[in-house]
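Please read the structure below before turning to the comments.
Missing here is one protein chain; the remaining ones are kept as they sit in the complex.
Note that the chains are named A, B, C, D and E in the order they appear, and that numbering of residues resets to 1 at the start of each chain.
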Amino acid sequence: MALKTAVMAHKTAIIRKEHFNAAHRLHNPHWSDEKNREIFGKCNNPNYHGHNYDLEVKVTGFIDQDSGYVMDAKILKNLIREHVVDKYDHKNLNLDTEEFKELNPTAENIAKVIFENLRQVLSDELELKIKLYETERNIVEYPAD
Amino acid sequence: MALKTAVMAHKTAIIRKEHFNAAHRLHNPHWSDEKNREIFGKCNNPNYHGHNYDLEVKVTGFIDQDSGYVMDAKILKNLIREHVVDKYDHKNLNLDTEEFKELNPTAENIAKVIFENLRQVLSDELELKIKLYETERNIVEYPAD
Amino acid sequence: MALKTAVMAHKTAIIRKEHFNAAHRLHNPHWSDEKNREIFGKCNNPNYHGHNYDLEVKVTGFIDQDSGYVMDAKILKNLIREHVVDKYDHKNLNLDTEEFKELNPTAENIAKVIFENLRQVLSDELELKIKLYETERNIVEYPAD
Amino acid sequence: MALKTAVMAHKTAIIRKEHFNAAHRLHNPHWSDEKNREIFGKCNNPNYHGHNYDLEVKVTGFIDQDSGYVMDAKILKNLIREHVVDKYDHKNLNLDTEEFKELNPTAENIAKVIFENLRQVLSDELELKIKLYETERNIVEYPAD
Amino acid sequence: MALKTAVMAHKTAIIRKEHFNAAHRLHNPHWSDEKNREIFGKCNNPNYHGHNYDLEVKVTGFIDQDSGYVMDAKILKNLIREHVVDKYDHKNLNLDTEEFKELNPTAENIAKVIFENLRQVLSDELELKIKLYETERNIVEYPAD
Partner (left out) sequence: MALKTAVMAHKTAIIRKEHFNAAHRLHNPHWSDEKNREIFGKCNNPNYHGHNYDLEVKVTGFIDQDSGYVMDAKILKNLIREHVVDKYDHKNLNLDTEEFKELNPTAENIAKVIFENLRQVLSDELELKIKLYETERNIVEYPAD
């Protein structure tokens, strides 16, 4: 079965969706208030605003012949809950987390931090990508394809 | 055309969808901190969290024979922008608005306040209903059918 | 089984979703071109524009004890295909249909015409409602609840 | 504040979405195999097929002035988990449940059974409605509006 | 028109969405019942459970200058219907199909089998990718990007 053998050489990706709700404010402390308002507009509101963040975590590897899994989706779900949802859900990203005390919580930076959180707990043989929906119309991918 | 005449007697509804992003915190100032945490859980986080609120405004009336409209959807969209989106988008509901200084910003109360805002600027001949999605899984309707 | 008997008295609704793609133009031939442009704006473009119309047909009645159906969804689907989709899909509503030669094809009027098409082929014991999505953000219901 | 007083008289609905995945087969044991195949088509496949059922539970009542809730959505979520999701998720409805041993598991009947399960554990002052998506295109409501 | 010429060199992808509903059970016959339950949990239920599988088939190639198509979407739709939907819709994957008699019907393996089915009937000049939604939250891609 040459065809099947060849096909087995492809990697497969699994994607798990989770979500969390958080408050944030875009602000660069090294800029004047005026420049912050000019660059970040209403996203700079000092009293914060918030989002329902939808998160897709994509893990790529080879299908295990015994289980038929790239990775058990329940294990991936639990890793996301522990290292992402429990840390950021119903939190104020600027005030309640260490990660965004110095780092501006743009969607780009949130995706990068989530990547770093999960990269440390996933096997090196598995590739990782993050897709984060800040709103239905504003989405980021890290790393980009 | 007896059938058409009969059918014309039905009312028709138009629904316009808009959205806004806001921070909030559930809190009853007449309760102890302990009771607030017990009842509202992580929604009571003192530093706020946030949501992308999706809003459906439903207006019911008779179709105007000349325009074919119950109401011009552009006018409805502008009323929603002026009386809802501009007031709450990218705001902290507890701190930045008068309406929720004393009123707990649950999804139920937000829907009721939006109803009251729009009821005052819509013609009395038109019925009004609000459907508010706090998350994809938590939704309220005011008034209920 | 008093509870079950009581509950059996409730009616049940089934909803079937279908869609069609059509071109249209909003225009009242009894108005001047100027008034048409003022009222209908870019929807009055003489060369037409178009939409993917998503349609929900809701049929309400009692559950048949033998089949467990209010109405066979396959039969409903075929009625919608014959009396709605085949008539309007990939058509110019103003030019290619009799119904909208004199009647302005607003979402309200399209929903009413679809209601009338289906009302004539459904059993009198079944109630009928139409929900039509002109876009994700502009929706009509006929008759309104 | 006459307006607010009047408005307070309206009931409010909250909707909670959950989902479960199950196998089923449509079959009336009092009919011949031939009639079952004729009426239920491929849904009568003796080896079963399955669905991701999306469930909306709508509870209507007055807003509690202290909490701002019609009902705590966390409590509603837990009731749905206990009385619906834990009973039907990843089950074969025909073989693994008492409810559908004699009752044909059409979407209509599943919605009615879910209604009866939840009706018994909700306060009498709250109204209840079930909306069940068997697929994106086949939906039922019980009781109908 | 150097720019246009350069741009023409890019490949284009078309994606067609279809769906099917099926029952399955995760089970490795070479493992003990205990190990199967441990690894696959409730997905190992001996009486099966089911899903609405949403399928995206992505075909990549150059745009034909005469038709403006990479490939006629109607032809792609018919290939998917013949080689995927008609084979798996309303079926029990473990019992009713040859492909999954020995192969565990995880989402990963189903995507791989669908890829192999379609790879054999598509022109060699066209690249093929499969994206399969087992639920809204569990998705696989084969081959991975």
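Keep this in mind: a contact is a pair of C-beta atoms (placed from the backbone, for glycine too) under 8 Å apart; a residue touches a chain by one contact, two chains touch by 3 or more.
Since the structure is predicted, the reported quantities are computational estimates derived from the model, not experimental observations.
Shown chains touched by the hidden chain across the complete assembly: A, C, E.
For the chain left out of this panel, the touching residue among E:V70, E:I110 or E:V140 is E:V70. If you put the hidden chain back, the residue from C:E18, C:D72 or C:D96 that touches it is C:D96.
Within the entire complex, the positions of subunit A that touch the omitted partner chain are 26, 28, 30-31, 39, 41, 103-109, 111-112, 115-116, 119, 136-145.
By the touch definition given at the top, subunit E reaches the unshown chain through residues 3-4, 7, 10-18, 56, 58, 60, 63, 66-70, 72-74, 127, 145.
Touching residues on subunit C toward the chain that is not drawn are 19, 21-24, 42-43, 45, 47-52, 89-92, 95-96, 135-136.
We take it that only the chains that are shown with their structure count from here on.
If you take subunit C and subunit E together, the chains in touch with both are D. Distance from each chain's C-alpha mean to the overall C-alpha mean is smallest for D. Greatest Cα centroid separation from subunit E: this falls to B.
In terms of their C-alpha centroids, the spacing between subunit C and subunit D amounts to 26 Å.
Centroids built from CA atoms put subunit D at 33 Å from subunit A.
Contacts with at least two other chains are made by residues 136 of subunit E. Judged by the touch criterion defined above, the protein chains form a pattern that is neither an open path, a ring nor a star, and not fully connected either.
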